[in-house]
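Here the complex is missing one protein chain, while the rest keep their positions.
Here is chain A:
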């Protein structure tokens, strides 16, 4: 177990380092010097040169990479070109919206997908299966912004149960949570549909295994074998999908953030790209990559928790 953990941690560290190199070089390679962008097209060459020197843009590449990485390790992500404020608190603020939103959406997705997948697998080939999988099909096909608009119409405009958009901040946790519910549902439904389908097919495959027949020969009912023997075995591919979905939800919520006027990470990255605020883009992408790698690590831990063959490897 310890050996497995250690190996995963080394892989995690190495991936992070490699990702930082790639992110740094990509931003360096993109045409468009941040200094000239900041000063506009009519800038004097001397001013430009002075600014370039001040920003350290004239130093050799490896040196700049080392300086960049060193600062980041101390929590200094640099200063935004556009807003002239430190990037780290900006990202932190956005994460306060995006992280709870992603977690909430994922929890909702799992809560929906688990009973749906189990039910469909138990009813395999019968009406219940057809209905559940039909609903899942629909969930995957519907674009989430359309769902979002529908949710706003029903629950905010007509029923007035929940706010239609905006984010009041965490000073009032209840209000903050309320404003995240509709976006979380809009994000969760398509993910739940995907998860339910994966879980169902994984369960159906598992139910064909020899050890399921053994369990039936012991006197277990079909439902008991499904819950006691098949479910854990079927979870392994589901965990993989779950990890990928979390990474997507963290930054991929940009459309939903726009529909609900949420100050999330996705919107910030989008704005930074249009404004060529490269230092923000770079930092945000690094944070996202770190999050994805951390989630992958968690998924690896979950594999080990489920599968003894990995624990004792």
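Heads up, the rule we're going with is that a contact is a pair of C-beta atoms (placed from the backbone, for glycine too) under 8 Å apart; a residue touches a chain by one contact, two chains touch by 3 or more; residues count from 1.
In this text, contacts and distances are computed from a predicted model.
Taking the options "protein-glutamate methylesterase", "ABC transporter ATP-binding protein", "CheR-type MCP methyltransferase" or "ABC-2 type transport system permease protein" in turn, only "ABC transporter ATP-binding protein" matches the UniProt protein name of the chain that is not displayed. The chain not displayed touches chain A at residues 3, 209-211, 213-221, 224, 228-229, 232-233, 306-309, 312-313.
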